[in-house]
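Structure record follows, encoded as structure tokens.
Only one protein chain is missing; all other protein chains are in place.
Chains: A, B and C, in written order; residue numbering restarts at 1 for each.
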């Protein structure tokens, strides 16, 4: 059972320097109120793992603008010029990871795999510093797991057992990140009584979720 | 768009000697009518990849009894004495795979990974013949992908686009196997008009499904 | 109280509020009967449900809702259906607070053998290797001896389930903990003496000055 908590209470749990997985794809499916709370508490030196940094004024873009981030592990920053500028200025260290590799690395961290072999990136800059493994099916890059201290998820519905549902393209990385952090915090649009989400409707089992954020005022 | 087909038509597609992934856990979530059709057409020399062989008279147990199977890749055969007897008699070659490794190997085959690293089985008989990979996080077994010529799935609902839902513990290996075979055949309990399963309710996208079996008479 | 009930009752005491617990088939599945309800404990059945409930009344079974042994079960409010990849992701990924399994042998290294008797019985490991490797806490629930022979042995002679040592062993005679690289006697069953336990055990056990009786 989870008692819903306020965003500022959640943001206060996340120390400067933490590695934070944040759901979303161009800001869709990003826990916007949690991001605002991190900006409000002036978080610093965060390592953010996410698909992208959205754009200025939206989702993870707000954390970039506010100077909360010193490291990024992302697949794409092309639509946020501010991220690119800060990377070039040396203010943010950026590790670019192919999107399919990024989600599998997070999944591996979440499901206890020691890594995965992928053909993606073989022979490209994405191979740099990585072990190449030969199997009977060919050569693959060994990609290592990613885990976070925190995962911040945007959900559609939660129940008070912590079970989550997602809506359409707002799910993206959220259900995978739910597996891969020490502390998992979900920001749902609605919170339902326990039992109101049928077992087959649950996408993220509540046992994976540590905290549920209260509904927007 | 998929026109529903008969079980015997589907069974006729599956040649002797084929590698066939079959969903189910102790017979729950196994496409029972497809199994019956394979028995009826006297299939021979099949390699079955599945969690288990259920028990005599149920699910994959029927294929064992009928002599359709020459090779098994499974995690458990303890509840089907007939499988054990045929293994000891040398009639069926059995590869035992830890259950979590089995599902990840099938998933790897389905999602284009060259393999996965798992701590499961390290230092046990499950390690035999396998590469041990050292990473900064420790030592892991390299487990290689599994794919089938066919996957036979039990679904709860299908629509005529091939989208599938599953019910409770009857899903088990089915949604993972849907990714990992050249030809995927689903046996649903109900077939709905296209659009009747909402996008968020779909567990297996129809683009992965080649054939849908018509409803039971 | 018979041997199975002693074991199940004692294991149940290890389960605390809010835990996610996997119970193996057979003896371990009896543990659920002795966990007080309302404690927010969720049971996982590795075949695909978190929030396993009691057996359904006759006439209310659902063929799509079974436990790992294939028996009909129910789902508690707040239950979630999961596929096998998610189920074992939860197990291997360290999200499972406790697993309770049966055993054939446990040895002084804390290592468990429970899936094969070469030449006699080869049921397969099923989910056991993942459970013992991945769960935060591994509890073995078994009889202390089989056919007069100790199942707590110096070194397993049967194939291992995992290199990872188990945390606790609960038998009809004793509770043993794996700590400081060896097995320690923690409790004795009602009416069983320390000498009884040692006589029935071939493994070396650390024995503290006081070994309390199980409080069942």
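Criterion: a residue touches a chain if its C-beta (ideal position, glycine included) is under 8 Å from a C-beta of that chain, and two chains touch if they have at least 3 such contacts.
Because the structure is predicted, anything quoted here is derived from the model rather than measured.
Undergrad: Quick one: which shown chains sit in contact with the chain that's not drawn?
TA: Listed by label, the shown chains it touches are A, B.
Undergrad: Which of B:126, B:179 or B:213 sits in contact with the chain that's absent?
TA: B:179
Undergrad: Check the options A:175, A:188 or A:206 and report the residue that touches the missing chain.
TA: Checking each option in A:175, A:188 or A:206, the one touching the absent chain turns out to be A:175.
Undergrad: Of B:17, B:81 or B:199, which residue touches the hidden chain?
TA: B:199
Undergrad: Which listed residue (A:27, A:162, A:188 or A:206) would be found touching the missing chain in the intact complex?
TA: Of the candidates A:27, A:162, A:188 or A:206, A:27 is in touch with the missing chain.
Undergrad: Of the listed residues A:19, A:75 or A:163, which contacts the missing chain in the full complex?
TA: A:75
Undergrad: For chain B, enumerate the residues touching the unshown chain of the complex.
TA: Residues of chain B in touch with the missing chain: 1, 107, 110-113, 159-161, 163, 179-180, 194-195, 199-200, 202, 205-208.
Undergrad: Over the whole complex, note the residues of chain A touching the chain we left out.
TA: Residues of chain A in touch with the missing chain: 25-29, 51-52, 55, 74-79, 84, 87, 94, 96, 98-101, 103-104, 107, 118-126, 156, 166-176, 203.
Just so it is clear, only the chains that are shown with their structure count from here on.
Undergrad: Chains as vertices, touching pairs as edges: which of line, ring, star, complete or other describes this one?
TA: Shape = complete; every chain linked to every other.
Undergrad: Relative to chain A, which chain's C-alpha centre is the most remote?
TA: Result for the farthest chain: C.
Undergrad: Cα centroid separation between chain A and chain C, in whole Å?
TA: Distance between chain centres, rounded to whole Å: 35 Å.
Undergrad: For chain A and chain B, what's the span in angstrom between their mean Cα positions?
TA: About 32 Å, centre to centre.
Undergrad: At what distance in angstrom does the C-alpha mean of chain C lie from that of chain B?
TA: Inter-chain centre distance comes to 29 Å.
Undergrad: Which residues does chain C have that touch at least 2 chains other than itself?
TA: Residues 49, 75, 81-82, 85, 88-89, 91-92, 134 of chain C touch two or more partner chains.
Undergrad: Two-or-more-chain contact residues of chain A, please, as numbers and ranges.
TA: As it turns out, chain A has residues touching two or more other chains at 111-113, 199-200.
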